[in-house]
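On to subunit A.
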Amino acid sequence: MNAFARIVWFVVKKDLTVEVRSLEILSTTMFFAVTVVLMFSFGLVVDGRPLNDVAAAILWVAIAFSGTLALGRTFERERHNDTLRALLLAPADRPALYVGKLLGILLLLGLVELVLVPLIGLLFNAPVIEQAVPLLLLVGAGTLGFAAVGTLFAAMLVRARSRDVLLPIMLYPMTVPVMIAGVRGTAALFQPTPDAAVAQFWLSLLAAFDVVFVILALWTFEPVMTD
Partner candidate 1 sequence: MALAAGMFAVAPWMIDAAPYEATMGLVYKIYFFHMPSAWMFLTAAIVAGVASFRLLFLKRPRADHWVTAAAELAVVFGAFTLVTGPLWARKAWGVWWVWDARLTSSLMLFMIFVAYLLLRKYGGPGSDKLGAGLALFGMANVPFIYVSVNYWRTFHPPTSVVPTLPVAMGIPLWYCVTAFTLLFVILLRLRARLEHQRARVEALYLAEDEA
Partner candidate 2 sequence: MRLLRILFVLAALTAVPSVALSKEAQPKPPADFVPVENAPPGEQIPAMPLLGTAYGFIWVGVFGYVWSLARRLRKVETEIAELEAKRR
């Protein structure tokens, strides 16, 4: 394995080891996500029937909210133990650090979504199992885009004041295309006659977003973290 991949692996392993010991971030984020879904469901279900496309919207809003929470908590942990500075001081490729953190977040969010998506299917009779593969791709691509921007911003904010509220303030406007694409693509899949073409369009937009923003984040990570 070359140096880059090794560093990525080290970072991921470190985060996993720390998390597995307490499972703190995973369990609290998971429960938070479920609560968000339920809250919105209560609000948006009228006469026992949900409004159109509400299931898709709720799923993605829950992902956004819990993702923000997870990002904040993960980097708060770094800040608390001052490990970020140690990481930055290490003779490691900065972009590799970014990728390592990103993969950790993706893993965390992926586990949360593994619970959320079936829950949505349950609550809204959404065709989650039939559309499993396209859904997997959509949710995966959207989460990647969201996490790519989020990891960069969260890392940037580690040493800033008011970082808790600044992260969503910065992150949400930036990830509007991800949200739009995710919701519309998922809604297309959840329709009584699923519209594969539309979903595919949104998926390709998400893929383009992912590529552009991961590259941009890799590029910006270095100058933004040097201080």
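Here is how the candidates were picked: all candidates are chains of the complex that A comes from, given by their letters.
The rule is short, and it goes like this: contacts are C-beta pairs under 8 Å (C-beta built on N, C-alpha and C of every residue); 3 or more make two chains touch, one makes a residue touch a chain; residues count from 1.
Note that the coordinates shown come from a computational prediction; the quantities given were computed from them, not determined experimentally.
*Asks:* All of these sit in the same complex as subunit A, but only one touches it there. Which of 1 or 2 is it?
*Replies:* Spelled out: of the options 1 or 2, subunit A touches 1.
*Asks:* State the interface residues of subunit A toward candidate 1 in the complex, per the touch definition above.
*Replies:* Within the complex, subunit A contacts candidate 1 at residues 149, 152-153, 156-157, 159-163, 166, 169-170, 172-174, 176-177, 180-181, 184, 201, 205, 208-209, 212-213, 216, 220, 223-224, 226-227.
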